[in-house]
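The other protein chains are all here in position, but one chain of the complex has been omitted.
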Amino acid sequence: MLLWWLIGVPLLVGVVLALTGRRVDPLAAALGVGVSVVVLVLAVAAVLIRPVTDTTLFAGVRAGFAVDGLSAVLVVTVAVVLVAVLVFAAGEPDLRTGRFAGLMLVFAAAMLATVTATGLAPLLMAWEVMGAASWALIGYHYRDPAAVRGAHTAFLTTRTADLGLYLAAGAALAGGVGSLRLDTLPTATAGWRELLVAGVVVAALGKSAQLPFSFWLSGAMRGPSPVSALLHSATMVAAGAYLLLRLNPLLGSVGWAGPLVAWIGAATALGMGLAAVAQRDLKQLLAASTCAQIGYMILAAGVGGTGAGVLQLVAHAATKSLLFLAAGAWLTALGTKQLGGLAGSARRFPLLGAVFTVGALSLAGIPPLSLWVAKDTVLAATLAAPAPSAVALYVVGLAGAAVAAVYSVMALWFVWRPAPPAPQPQALDELEQEPTGEVPALTGPPLVVLAVGAAGLGVLPLLGHGLLRPEPAPQWWELVVSAAVAVSTAAWGWRAAIRLPEPGLLHRWWDLERAARLLVVRPVRRLAEELARFDDRVLDRGVDATARATVGVARLLDRRGETAVDGIVRGVADGARALGRWARRPQTGQLHQYYAQASVGFVVLAVLTVVVIVVS
Amino acid sequence: MLSLIVFLPAAVAVVLAPLPARLPGHVFVGAWIAAALADLALIVTAWVRLPAAGVGPGGFAFEVRLPWIPSVGISYHLGVDGLSLPLLAMTAVLFLACGVFALRETRRVKPFVLFFLALQTVSLGLFAALDLILFFLFFDLSIVFMYFVIAGWGHAERARSAALKFFLYTFLGSLALLLGFILLFLAATPHTFDIVELAAANPLAAGGPYAALTLLAIGVGLAVKTPTVPFHTWLPPAHTEAPATGSAILAGVLLKMGTYGFVRIAMPLLPTSWRQYALVVLVVGAVSVVYGALVALAQANLKRMVAYTSINHMGYVLVGIGAAGLVAAGDAQARTLATTGALVQMVSHGLITGALFLLAGVLYDRGRTYELDSYSGLAARTPRFAALFAVAAFASLGLPGFSGFIAEFQIFTGSLPAAPIPVAIAVTGILVTAALFLVALQRLFLGPLRLPDAPGTPRAFTDLRAAELVAIAPLLALATLIGLAPRFLLELVEPAAAAVNTLVAR
Amino acid sequence: MEMMNEDPGALIPELALLGAAVLGLLAGSWLPRRRQWLIAALAGLAFVAGIVATALAYTRPAETVFGSYAIDPTTNATRLIVLVATLLAVGASVDAARGQRRETEYWVLLLLGALGSVLMAGATDLLLLFAAFLLASIPLYALVGWSATSTGTEGAMKYYLSGAFAGVTMITGVTLLNAAGRGTAYVPLRENLTAAAAGGRSMPALAAVGLVAVLAGLAFKAGAVPAQFWVPDVSDGAPAPVAGIVTTIPKIGALVAVYRLLTQAIPEHAIDWPLIVAILAAASMSLGNLAAFLQTSVQRLLGYSAISQVGYVLMAAAVAARTPQAGPALLLYLAAYAITNLGAFAVAAAVTTPEGPARTVNDYRGLARRRPVLAGALVVCLLGLVGTPPTAVFLGKLAVFTAAVDGGMAWLTVLAIVNTVASLFYYLRWIAPLFTTPAPTAGPSENHGLRRRWASGVAVVAALTTLIIGVGAQALLGLLTTVP
Amino acid sequence: MVVTFWVLALAAVVFGFGVFRLNSMAQVTFSLLASFLAVAGLVLLLGLGYLGVVIVLMMVIEMVIMAIFMIMYMMNPAGLMPMAMYHNKPGAMTISVGTFVLLATGILLVDWPQRTGAPAPDPTFALGRALMGEQMLTMMTLGITLFATIVATVVLSTGRGRYDRLGDDLDARSADDPLGGGVGR
Partner (left out) sequence: MTIELFLLAAAGLFAIGLYGALSQQSIVMLMMGLELMLNGVILAAAAFWYFLAPAGTEGQVLIVVVVTAMAVEMAAGFAVATAIYRARQVDMTDGAADLKG
C-alpha cells in the first residue's frame, strides 16, 4: 500500500495539475513543493518499512514493486532532489505553473516506479512514461523551436534505445521467464538470454546518454534548469545506470556483456569528458560532464561493482543537480549561461559562487569531496574485476578523472574571473533571456542542502553498510593517486583555462547527432516520403494504370476517336468506364448489326460445342 | 438481451423516421444519445453479469439462437464472449461519444442521426453475430450506411468519389468474404453457416488447397476491411473526406470488423490453414506496421496521417494473431499474450483513434483545413484542445499508461518468440509513430501562433466547446483507465484469447 | 397409345389466365372508356385465383398432363413467381394504362404473356416449348408498341425482329434435336440421346448444334448474350411499366425452361452443356454490367442490369446437373430478381419531371427530400439488385454462388463477384443523385404530372417484399427446396 | 423421283436466291412463293401429302398478303425503279456463306443412322392422332397464340379504336369513321 501511495500520490496530483490548466497556477508551486515533501516522507517511510507489492499484469506476467537496498537509496535520492529542485523552481517566475509542477511530479512518479519495479513490464512502463515526461519538460518553453527540437531529439533517441527493452521482454518470454521478474531473468535460456541482455544494455545506454546516444542530452539542455537538474543529472539519465546495476547478475550470465558495458562506460567517461572541456556553454559543459560521470556508473556496472556504482550515482546526483541549479540561477539573474558572459558572477552572488565551487571541486575529484571517494571506489572495483583488461580500464578511468578536473576547474575559473568594469549594452543581444538581475531567496536553502551532500556524501561508506559500503574499498594508494592526478590537473586547468582549445569536433559532441541524422533520421524520412509517393502513385494508381492501358486499347479500337476518359472517379472507375464504353459498342441501334452479331455469337457457340464433343 | 442491445438503436431509428425533419436537430441527436446511453448501460450490465452467466472457456453468454433459414443452415445466432463483449462496449462508447459530438451538427440532422443509429445496430450486431450469414449481413450493411454518411456529409464533391471508392473496394472485400463463407459452408457436413458448429466440426482440419483457398478468400475479404497493406488505399481518401464522426466510427468500429473477423472466423474455423499461413499473416502485419507508420510520417494532412496510423495499428493486430498461429514456435503463454494484445489493440485503437478523428474534426471546424502547415502554435490559443490532442497522440504512439501500450507490449512480447525478425522490424513502428506524432504536435501546437486565413474560416478560433470536450475526454479517460488498470478488461479477454488459441492449436 | 392424363383441373391457374384474357377482351368491347379498369380488376382476380389454386395444388404429387406439361414443384414455383410478379406489374401499370383507349387490350396482352411464360416453364416437349415461346412473345411485342410513341414503336420493331429471328433459330434447333434424339418430348429425347452418345459422336454433335439453337431462342426471351440486343433498346423505348414487364415476366419462364430442358432432356455426358451455359452466363453478366456503366437513362441502365442478372441465374443453370442446390437457387434468384426489378421499374414509372416521366439519373436529383419513401424504396431495390443483405437477391446470390461453387464452377463465382462489385458502380450512379439537392433551375417539382400513386405503392410494396423475403426467407425457400 | 428431286431442289434454291436478287416487288414475292411451292413439292415427294398441300395453300395466301403489304409500304412496287435496300452486304454474305459451309460440312460428315421403322400407312391419320393426342396442348397453345396474335396485331396496327369511333362511353349514334363502311351501329 505504501508503495502505491509513493507512486500514486505524485502521479495523480501531477496529472491533475498538468491538465487543469492555468487556473491552478497560483497554487501550483506551493502544491508541488508540498507534494514533494510528502513524497520524501513516504520515501523515507518506504526505506524503513521496505514494502513489497505484487499483482498480475498480463497473463502470467507480474507487475511488482518493492523497495530493497538498491532501490531504497534511489528512492531517497530521487525524493530529496525532487524537493530541492521544486523548491528552487518555486523561485523562478515562469516555472510557477501547474503544468511545470505537474509534469515534474509525474516524472518523479515514473522514476520512483522505475527504481522500485521488480518486473520488466512495470519497469518498461515507468521507463517510457519517464521519457515522455522528459519530452514535455524539455519542451516546456514550447514557443522556442530549439527547445522543441531538443525535446524531440531526446524523446526519440531514448525511445529508439527503449525498443531494446521491448525486445528484451519478448526475449525473456521466449526464454522461459514468463513472469518477466527481474530477479529471474538470468534463468532465461541461452540464445534468448543474449538478446535479452543486448536489449537491456541498449536501453540503458540510451537512457543514460552513453556513447553513441549521448547527443540527446545536449539538446535537452534547452529545457529549464531545474529540469536539467532533476532529469539530466540526478534521475532519468541515471536510470540506465540503475538498470544495469540492478541487472548485474544478468550481465554476468552473458560473457561479453560485462566487458562491453565497462568499456562503453569508460569510453564515455573519457570521451564525453573531453567534449566537456570543449564546451563554453555552462549547461552544455555540465551535460557532457554528466555523460562522463554516468560513464563511471556504467563502468561500475560492467565490472560488477554495484555498490561503487550506487555511490557514484548518489554523489553525482547531489553534485550535478547543485551545479545545474546554480547555472540556472545565474541564467535567470544574468540572462546567460555562456562561460564568457558569466565572468564575475560568483563574486556578484557569493552564496551561489560558494556552492558552485563546492560542486565543481567535487566534480573535479578533489579530496575529500564526495565524487573523489565515489570515483575511486569505482576504479577500485575496476581493478578488482577479473576482466583481462582491468588495468586498461583503470587507466582510462583515471584519464577521465583528470579530464573532469580540467573542465570543472575551467568553469570555476570563468565564474570567479573578475567581471568586466561595466556590462556592455550591446552584449544584451547575446543574452539568451531577459536578465532579472537577482537571485530569488527561495533558491538558497536547496542549494545549500545539495552542497552539503556534494561535499559530504563521500563519508557514506564509512557510515553505511551493505550496498553503501562497497567492496572492495579503494586501497590507500589508489586514493592518493587519484587525488594527485585531480589536484595536479586541476591546478593546470586553472592556469590554462582561458587558453584551453575548443576543437569543433569535441564542441559538437563528437558529431554524434549529425551522424544520427545522417544515418538514421534522413534515410527514414526519405523512405517515408518515397513510400508515400509510392502509395499515392503506384498502389492507388495501379488500377488506374490498367485503366489507362485499357483506354488506349479502346482508342485504338475506335477510329472515330472517343473523347478522353474524364477522371471523376479514379482507379477502377476509369478502367470500368473504358470497358463500359467498349461494352456498349455492340449496341448500335441498327438491327441488322444485332442480327449479325447474334448470328456470329450462336455460330461460334455451336462450333465450340461441337469441337468440344469431337475433341473429347 | 443481446437482441435488445443490437436492435435498440434501429428501433429508435424506426421511431424517429416518421418525425418531420423540420424539428430541431437536438431532438434527433438527443434521441440518439439516449439510445446510445441505454445501449451502453445494457452492455455494462451484460459485462457485469457475464461471470454469473457461468460460461466456460470457448462458450458464449446470452446466446440467442432462432432458426432463420434452417434449410440452408442459417440461423439468427447471437452470443458474446470475451472476444466480442469488449468490442461491443467500445462500439457503444464510441457511438455515444459521436452522438455527443454531433450536437453541433446542423446539416440535415435527421437522416444523419438515422444513418448513425443504423450503423450502430449493424456494428453491434456484427460483434455479436455467431452465424456467418448474419455476420455478413451486418458486414455489408455497415458499408452501405457508411457510404451514405461519407457521401452525404463529407467535405464537398470529392467526398462522393471517396465514398464510391470506399464502397466499391470494401464491397469487393465483402464478396470475397462471402465466397469464403460459401466454401466453408460447403465443406461442413451437414452444411451450416453457424460459427459455433463450424468451429466444433472443424471441417477443413485436413488443410489442403481447398482450405487454403477458403482462407485466402476470407483473408482477403477481411484484409480489405482491416485494412492491411496493400489493400488499404481506400482508407485515406475515405477518412479525409468523411465527416469527423464518420471517420471516428469508420476507424474506431468498422476497421475492427476486419480484425474481429480474423479472430472470430478465420482462426477458429480454419485452424489448420491458419497455422500453415500464420507467418504470412504476421509478415503482412509487420509490413503494414512499418509501411503505415512511414507513410503516415510523410503526410502533411492531419487526417490522412491519422488514417495511415490506423493501418499501422491494425498491422499490430495482424502481427499478434499471426503469431498465435505459429504454434510450434511459441509457448502457450506467449500466444495468449499475443492474441490478448491483438484484442486489446482493437479496443484501444477504437477509443484512441476515435478521439483523434473527433479532434481532427474540431480542427476542421475551426480552420476549414487539415493541412498541418496551415497551423502553428495553437497551444497558446486553445490549451484544452492542445492538451487533449497531446494526450491522444501519446496514447496513440503507445505510451505506457494508455491502452495502446497494454496492447502493443503484449503483442510484441507475445509474438517475438514466434518470429523474432519480423517482430523486431515491427517494433520499430512504435518509434516512427512517436516521431510522426511529435512532428504533428509540433506543427500544430508549438511555435508561434498562426491560423489559416482561407476565405472559408469565418469564425473565431475557439477552444473546445463543452459538447466536444464531453465527447472526447471520456474516450481518452477510458484509454487511460485501460492503460493503468487493465485487469478488468484482461480478465475478460485472456480466457477468450486462450480459448481461440486452443482452437487454433488443435 | 397409352392413356394420358388429361385432367384440366391441374391447369386451373393457366385456365384462369386464359379465361380472364378471353372474357376481358369480350367485356372490354362493351365497357365505357373510364370503366376499363374493371378488366384490370378481372386480371388481378385471375392472378389471385391462380395463386390460390397453385397454393392449394402445391402439395400434390408431381404429374405430367397432356403428355407434355409437367406439374411439379418447379412449375408451381414458377407459377407463383410469374403470377405474383405480374400482379405487381399490373399495379405498376395502372397509372400509365388507366383510361387509355387500349386499356383493355393492355391487360389482355399482359395476361396472355404471363400465360406463355408459365407454359414455357412447364413444357416437357420441345414443340410445346416452342408454342409457349410464341405465346410469350407475341403479346409482349404489342405491349411494347402499345403506347404508339415513336420510341415505343421502335422498341416493338426491334423486339419483334429479334424475336422472329430467335424463333427461327429455336425451331431450327428443335428440328435438329428431333433428328438427333428422335423425339421432341424430354424423356424419350434423353433416352435416345444417351443411347446415341454410345454409338458415336455424330448424333451428340447434331444435338449440340440443336441445343445451342434452342438455347438461342430461350436466351432471347431471357435477354441473355448473344440475343440480348433488344433488351436495352426496348427497356429504354417502352414505358417504364412495360419495360419492367418485358425484362421480368418472360425471363422467369425462359430460365426455368432452360433449367428443365437441360436437366430433363439433355444428358450431360453427351453434350458439355454446362460449358455453354457457363459461357453464356459469364458473357451476359460481364457485358451487361460493363455496358451499364456509362448509362444515364435509368431504364436503359435497368435494361443492361437485366442482362447481367440473367448471367447470375444462368450460373445456377450451368451447374443444374451437378448439385441439388441449383434448382432452388435458380428459382429463389428468379423470385427475388422479379420482385426487385419490378420495384425499380415501378419507381421509374412513379417519378416524373415537369417535362414528363423521369428518364435520366439527373431527373432523380433531390428525390430523397421530395419523396423520401419512394427514394427509400428505390435504394432498397437497387441495393437489392446489387445483392446487399438483407434483401431477397442477396439470398438468391448466396444460393446461386453456393450452387456454382458446389458444382465445381468457382471461377464463375469469382467472376460473378467481380461483376457484382462492378454493378454497384452504376447502381450508385443512380442512388447518389437522390441525396443531392436538385438543380436550381428545376422548379417546384411537387405539382407537376400525375400523382402516380399506384406505381409508388407498388414500388414500396416491392421494396418491402424484397426485405421481407430477405429476412423471412425460410417460407419462400421451403417452397423452393422441394424442387429436385 | 430423282429427277423430280433435283428439279424441285434446284428450283427452291434458285427461286429463294431470286428473292434477294430481283428488282420488282411482284417478282420478289412470286419468287418466294415459287420457292415455297418447290419445297411443298419436295414434301409431297417424301410422302407427306397433307402437309405438302397445307404448305401450298398457306403460302399462296401468305404471299398474296405480302404482296399487298409490299405495295403499301415499299418504294418500288412494280420494279419501275431499281432498289437499293441493302446494308452490310459483305458481312451478310460472309456470315451466310459461312453458315452454309458449316452446315454442309456437318451434313456431309455426320454419320447418319439407319432408318428405323416405316411410315404409318396413312401419315395424315397419324398426324391427326398426334395432334389430338400427345401434342394436344401444343395445338391448344398455338390456338391461344393465334388469339393473342389477333389482339396484338390489332393493337399495333390500328390507329383508331372503338372509343375514337363511338365515343368514350361507346354511345355514339353512328361511328365516327374517316371513311364509310365498317361495322358501324
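Here the chain labels run A, B, C and D in written order, and each chain numbers its own residues starting at 1.
Rule of thumb we're sticking to: a residue touches a chain if its C-beta (ideal position, glycine included) is under 8 Å from a C-beta of that chain, and two chains touch if they have at least 3 such contacts.
This one's a predicted model, so the numbers in the text were calculated from it and none came from an experiment.
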Worksheet item: Among the chains present, which touch the one that was left out?
Response: A, C, D
Response to the item:
The one residue from A:S36, A:T306, A:T336 or A:Q587 touching the chain left out of view is A:Q587
Worksheet, complete the sentence: The one of C:Q100, C:T175, C:Q264 or C:T360 in touch with the missing chain is C:T175
Response to the item:
Missing-chain contact among C:F165, C:Y259, C:W273 or C:Y312 belongs to C:F165
Worksheet entry | Where the missing chain touches chain A, by residue | 584, 587-592, 595-596, 599
Discussion item. By the contact criterion defined above, which parts of chain C meet the unshown chain? Give residue numbers in ascending order.
Written reply: 127, 130-131, 134, 138, 141-142, 145, 148-158, 160-161, 164-165, 167-168, 171-172, 174-175, 178-179, 182-184, 232-234, 236-237, 295, 300
Worksheet entry | Interface residues of chain D (partner: the chain not displayed) | 1-2, 5, 9, 12-13, 16-17, 19-20, 28, 32, 35-36, 39, 42-43, 46-48, 51, 54-55, 58, 62, 65-66, 69-70, 73-74, 85-89, 91-93, 95-97, 99-100, 103-104, 107-108, 112-113, 115-120, 123, 126-127, 129-131, 135, 138, 142, 145-146, 149, 152-157, 159
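Definition applied: only the chains that are shown with their structure count from here on.
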Worksheet entry | Gap in Å, rounded to a whole number, between the CA centres of chain C and chain A | 74
Worksheet item: Between chain B and chain D, what is the separation of their C-alpha centroids in Å?
Response: 70
Discussion item. Can you work out the whole-Å distance between the CA centroids of chain C and chain D?
Written reply: 29
Response to the item:
The positions of chain A in contact with two or more other chains are 572-573, 600, 610
Discussion item. Touching at least two other chains at once: which residues of chain D meet that condition?
Written reply: 106
Practice prompt. Provide the residue numbers of chain C that touch chain B in the complex, in ascending order.
Written response: 368, 383, 386, 388-390, 394-395, 398-399, 401-402, 405-406, 410, 413-414, 417-418, 420-421, 424-425, 428, 432, 435, 473-474, 477-478, 481
Worksheet, complete the sentence: Seen from chain C, its contact residues with chain D in the complex are 1, 4, 6, 18, 21-22, 25, 29-34, 65-69, 101-102, 105, 108-109, 112, 115-116, 119, 125, 127-128, 131-132, 134-135, 138-139, 141-142, 145-146, 148, 156, 182, 185, 196, 199-200, 202-203, 205-206, 209
Practice prompt. Please give the residue numbers of chain B that touch chain C in the complex, ascending.
Written response: 67-72, 111, 133, 136-137, 140-141, 144, 147-148, 151-152, 160, 164, 167-168, 171-172, 175-176, 178-179, 182-183, 185-186, 213
